[in-house]
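A single protein chain has been omitted from the complex, and every remaining protein chain is retained in its original position.
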Amino acid sequence: MTDLSPQLLLYIGTAAGLFAIGLYGFIVGPQTLRRILALNIIGAGIFMLMVVLAYRGLADGAADPVLQALILTGLVVAVSATAFALALLARLKQARPGQYRPEQEPGP
Amino acid sequence: MSLLLFDATLCLLLLVLALASILSRQLVHGVILYIAFGLMMALAWARLATPDLALAEAAIGAGLTGALCFSALARQQLHLPVVLSWPQRLWPAVFVLLMLGGVLAALLQLPPTASPLVDVAQAELINSGVSHPVTAVLLNFRSWDTLLELVVLLLALLGALQVAPAAKATTSWPLSLSWSRLLAPMVILLAGYLLWAGASQPGGAFQAGALLAAGAVVLRLNHQLNWLRWSNFWIRLLIVSGVSAFVLAALLAMLLTTDNTDVIWLRWPPQLAGGFILLVELFATLAIALTLTLLVVGEPAAAEQAQQNSGGEAHD
Amino acid sequence: MSPFWQQYLPLAIILSSLLPGLIIFTLKETQVKLRISLNLFGVGVKLLLVLLMWQAVKAGQQFYFSLPFLPGADLVLQGDALSLLFVVLSSVLWLATTIYAIGYLEHSPLRSRFFGYFSLCVSATVGLALAGNLVTFLLFYELLTLATFPLVVHRGTAQSLAAGRKYLAYTLGGGVILMLGVALLHSLVQSPLFTPGGYVTAVVSGNEGLLKLAFALMIAGLGVKAALLPLHGWLPQAMVAPAPVSALLHAVAVVKAGAFGIIRLVYDVFGVESMHALQLAQPLMLLAAATILYGSWRALSQQDIKRRLAYSTISQVSYITLGVAMLGPLAAVGGLVHLVHQGVMKITLFFCAGNFAETLGIHKVRQLNGVGRRMPVTAMAFTLGALGMIGIPPTAGFISKWYLGLGAAEVEQNWLILVFALSGLLNAAYFLPLVYRMWFLPQSMPWPQEQQLSNRFETHWMLLTPAVFTAVLLLLMGLFASTELSPLSWAELIVEREFRHD
Partner (left out) sequence: MMVLLLVLPLVGALLMLLWPKIAPLLTLLTATICSLAALQLLLQVSEQGSQQILLAGWPSGLAISLEANSLSCLLILLTTVLQLLVALYAFATYRRDKLGTGFWPLSSLLQLGLTSLWLSRDLFNLYVCLELLGLVAVALVSLSGDKAIKPALNYLLLSLFGSLCYLLGVAMLYGAYGVLDISALALQWQTNILSTAALLLMTLGLMLKAALWPLHGWLPAAHGAAPAPVSALLSALVVKGPLFILCLLWLQLASAPQAVAIAPLFTGCGLAALLLGGVSALRTPFAKNMVAYSTVAQLGYAMLALGLLLRFNQPLFAAALWLFVLAHALAKAACFLAIGEITATLGGKRLNTLKGASQTMPLAMFAFAVAGGSLIGLPPSGGFLAKWALLQGLWLQGDQLLWLLAIVLATLLSAAYVFRVVVLAFDRADPVAPDFAPRILPQWLALLPALAVWAMALYSEPLLRLLKQEGL
């Protein structure tokens, strides 16, 4: 069914698993911070998949440089977005201090 | 076989950490587990022969994201743990499992051979001006991506500054102050090395920038480097210089291109490519370091106020 | 006449009301004189241009102006005999209505807006008349909806807003359905120019179902404005608009746009031959006949003058549809000429009703008692209009009904003569009591809200003149029906050109 080696399969499976875990967290996670973490876990899963893809076939002992560059770019983009999201979150908390309710509110 | 066992353990650990980070009752625990997860991830990537990425993941995925999350946690009250009902957990889980099944079924079809681009990239490496293939891709083959990526980073800073709430003043801790003074020069040295090494070995602008930022953050939290803020023109200039040096270099390269070839955006002249790339990287490193620092520590309250006032006066 | 003129004349006719209208929007409320002069200037120029065109068309010339628009369907303005009939009608009545409206709205607010939309409305009507193909027609049809809406809700009261909503719901719905039909037809045969004898004949075989569908869709779309039976609901409600607007809606713009569209559709798109082949005439005839009777029947029981007139319009406009649907030359003459006659008669009636309301505050039928003594001129004009509507010689109404009756006999639809007779009786039954009350009953109560609008005349001269003008016009059209200048001979010219091709 597949031509992939067990090792690759293992890592690919893990990557997919991370994606799923993150997805679950993103859908369910009641706190915004948790959802941001979940997004990062999704991202990590995808990057891991890309790393595995770069690793496969290992030409001349070096992994696929193009994919590695893509991952680096992706990482930076992800952290930028996370930083912005956290800044927004902080502002949200400050805008309504002293409220202990969970953030799962009915939409507008 | 033992290697496979190692791999399996690592993967299991990753999955468990991720799950625990999502499901832990306390947010703080979630963040800590996430950082651990990031470190494990870096280990896994190192195992998969991508040291560049492992370095970056350790610095960014674990370090920077963790630091950001902690500073966000510090600013909000502790939440009471929220208990979700079964349907609230079940239906998402079903959906996620279905999706996982689909993705896995698709991923099983991946071919085991590497992309044809690897050979192309290897073949063109000698023309790229650097010897490290990842750097070549980042700053030459696909430099447009990198330029836009720097813009995204800058943008995140702009957005964050714009919505930043007034930060609380924290008192510094004498011991960490003295330590940090000792730390700073070492950090700078190490960053410089990473940057230089990027041309031929693992390392590069972003890793170096992240390291520099870490040093700066420590100092900044101890009320050193008070000039390090957005309202300072020179800091702004430096932050912006990451992108502008890139653009200017590209424009310069267009000018230098001899007449008999087409003028192409972002093409470095072959002989000078190494120099251009180093220049771009240098400024990018500085800009990244400053951007990340400001992202973590935010703009000091007083300074923000002053800036707003001056901005307001200018436009009224 | 140079070809340059031939090309731009239709455009100029539209612009002669559009441009003043646009300028009027920008004027301040206080610039009354400038506004009035602009308005009258536009009217004058338009009449002049229409006259030019009339001369030329009579001599057999064609006017043609086009802009690229959709693939296979340019924006085309063309002046042929049929379009000119409607253009002349609307420009002449626009003159009368403008003068009337100036008098009517003398002291009310937001006049710039009113006259701006008023001019837009006429521009859209004229554009609709000059439209050279279905797509252009559709365009002006929708513009007309948009331009009339602000007029209907001009008063801004809850009642008028409700009427406006209803008006929009009906007309926009009709517009969409018309668009569907036009698009369907376009996908079958593109949208060439309107041609006498129609242009769908070539594709009839094999496409019967689709063509029937297109026809039904378009009739439904046009039927909304023409107030055909199930689609007439907006018209009585739209009465809340100021009197000049009602006059315009009923006599010229909206209702006539629908009727005119039906004429175009039947003669210049489908053509007599295809209409026969597709057996479309009979259902249309039934529909029109039913509307005629229904409108008259409902008019009987209305106690509000304007509402009674509104139901009368529903009935009378269907005469046009019926005349067209009979597909005989004589009936066609009757239908076409009724387009003009009904316009002139109905506008007279509305002017008069407006005069009663404005001068004496009369809105209900029973308040009319004895008006003939207080306002003899207006009452006279009203009487003429009412007699015309019933079809009593020598008024214009007689001419059209005579031809319609002849036409029914010609195409051997004798049951229609019965319809005409019945409807004539009903017309008499709801109009004659009004006339009787005005002239023969003594004043039974004080006038609800009397205003002294003029020292010399019974009411403001600007309100009086238009009514008199149109009343005289309808009499003249009846008396001199056989002369060359009459609408009748023009209608005969059109019909001759329409039927000559085969």
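For reference, chains read A, B and C in written order, and residue numbers begin at 1 within each chain.
Keep this in mind: a contact is a pair of C-beta atoms (placed from the backbone, for glycine too) under 8 Å apart; a residue touches a chain by one contact, two chains touch by 3 or more.
This one's a predicted model, so the numbers in the text were calculated from it and none came from an experiment.
S.K.: Who does the absent chain touch among those shown?
M.R.: Over the full assembly, the chain not pictured touches A, B, C.
S.K.: Give the residue, chosen from C:V76, C:I177, C:L235 or C:I399, that touches the chain omitted from the document.
M.R.: Here the residue in touch with the unshown chain is C:I177.
S.K.: Out of C:S187, C:Q282 or C:S301, which is the one that touches the chain we can't see?
M.R.: C:S187
S.K.: Return the single residue from B:Q26, B:Q109 or B:N226 that touches the missing chain.
M.R.: Of all options in B:Q26, B:Q109 or B:N226, contact with the hidden chain holds for B:Q109.
S.K.: For the chain that got dropped from the picture, name the residues of subunit A it touches.
M.R.: That gives, for subunit A, the contact residues 19, 26, 32, 35-36, 39, 42-43, 46, 49-50, 53, 66-67, 70, 73-74, 77, 80-81, 84-85, 88-89, 91-92, 95, 107-108.
S.K.: May I ask you to list the residues on subunit C that touch the chain which is not drawn?
M.R.: So the residues of subunit C touching the missing chain come out as 25, 67-71, 75, 110, 113, 135, 138-139, 142-143, 146, 149-150, 153, 155-158, 161, 164-165, 168-169, 172-173, 175-177, 179-180, 183-184, 186-188.
S.K.: Spell out the interface residues on subunit B facing the chain that's missing from view.
M.R.: On the subunit B side, contact with the omitted chain comes from 102-103, 105-107, 109-111, 114-117, 120-121, 124, 140-145, 148-149, 151-152, 155-156, 158-159, 162-163, 233, 236-237, 240, 243-244, 247, 251, 254, 262, 264-268, 311, 314-316.
Here, only the chains that are shown with their structure count from here on.
S.K.: Taking each chain's centre as the mean of its CA atoms, how far is subunit B from subunit C in angstrom?
M.R.: That gives a centre separation of 73 Å.
S.K.: Rounded to a whole Å, what is the gap between the Cα centroids of subunit A and subunit B?
M.R.: Centre separation, subunit A to subunit B: 14 Å.
S.K.: Suppose each chain is reduced to the average of its Cα coordinates; what separation in Å results between subunit A and subunit C?
M.R.: About 68 Å separates the centre of subunit A from that of subunit C.
S.K.: Using the touch rule from the top, collect the residues of subunit B that touch subunit A in their complex.
M.R.: 3-4, 7-8, 11, 14-15, 18-19, 21-23, 27, 30-31, 34, 37-38, 41, 44-45, 48-50, 52-53, 56-57, 60-61, 64-65, 68-69, 71-73, 75-77, 79-80, 82, 84, 88-89, 92-93, 95-97, 99-100, 103-104, 107-115, 117-119, 121-122, 133-134, 136-138, 141-142, 145-146, 149, 152-153, 155-157, 159-160, 163-166, 204, 206, 295-296, 298
S.K.: Which bits of subunit A are touching subunit B when the two form their complex?
M.R.: My answer: residues 1-25, 27-31, 33-34, 36-38, 40-41, 44, 47-49, 51-73, 75-77, 79-84, 86-91, 93-95, 98, 100, 102, 104.
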